[in-house]
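Structure incoming, see below.
One protein chain is absent from this view; the other protein chains keep their places.
Showing chain A:
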Amino acid sequence: MEITFYIAAIIAVVSTAMVITRLNAIHALLYLIVSLLAVALIFFLLGAPFAAALEVIIYAGAIMVLFVFVMMMLNLGEEAVAQENRWLTPSMWIGPGILSFVLLIELVYLLVAESSALSSTKMIPPQQVGITLFGPYLLAVELAAMLLLAGLVGAYHLGREEPEEES
């Protein structure tokens, strides 16, 4: 049973690495959807089926469709691909890569020093999540609603066609 977690984890890491190295935006988006699906499987394995469903529906469904729409509206050409190709030469990213690797080693060391294994993962049903969400966290739900409304109004205001300038 544990082997599924590691397979999904490897898929998530490999597809995420493909996302940040692709030149074509649509290819990167497809890899990102694969990565999100792998993470959704991991949520299910960790006993969070509601979060897994939300990951597939909202992240892999709604937000990625938003990205596809914007990429179709932009219609980027060959020039952008050539420009990104110049930026992906090893001399540009080897320094930050080494620094990130050192940080990763430090983090792994800190986590190993305080080891705590799960004896058995407990399933958290959606009912318990809902009761908690609309009980102690009701104010957070209201704030999330206001955030979404602000995002809607802001996106509409920024994305509308420019009015004709008065000369």
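Everything below uses one rule, namely that a residue touches a chain if its C-beta (ideal position, glycine included) is under 8 Å from a C-beta of that chain, and two chains touch if they have at least 3 such contacts; residues count from 1.
The rule is simple: contacts and distances are computed from a predicted model.
S.K.: From the list "Kef-type potassium/proton antiporter accessory protein, CPA2 family", "NADH-quinone oxidoreductase subunit K", "Lactate utilization protein B" or "Branched-chain amino acid ABC transporter permease", give the UniProt name belonging to the chain omitted from this structure.
M.R.: Going by its UniProt entry, the chain not pictured is "NADH-quinone oxidoreductase subunit K".
S.K.: Footprint of the hidden chain on chain A, which residues?
M.R.: Contacting residues on chain A, toward the hidden partner: 1-2, 4-6, 9, 12-13, 16-17, 19-20, 25, 28-29, 32, 35-36, 39, 42-43, 45-48, 50-51, 54-55, 58-59, 62-63, 66-67, 70-71, 73-74, 76, 80, 83-84, 87-88, 92-93, 96-97, 100, 103-104, 107-108, 111-112, 115-124, 128-129, 131-133, 137, 140, 144, 147-148, 150-152, 154-159, 162.
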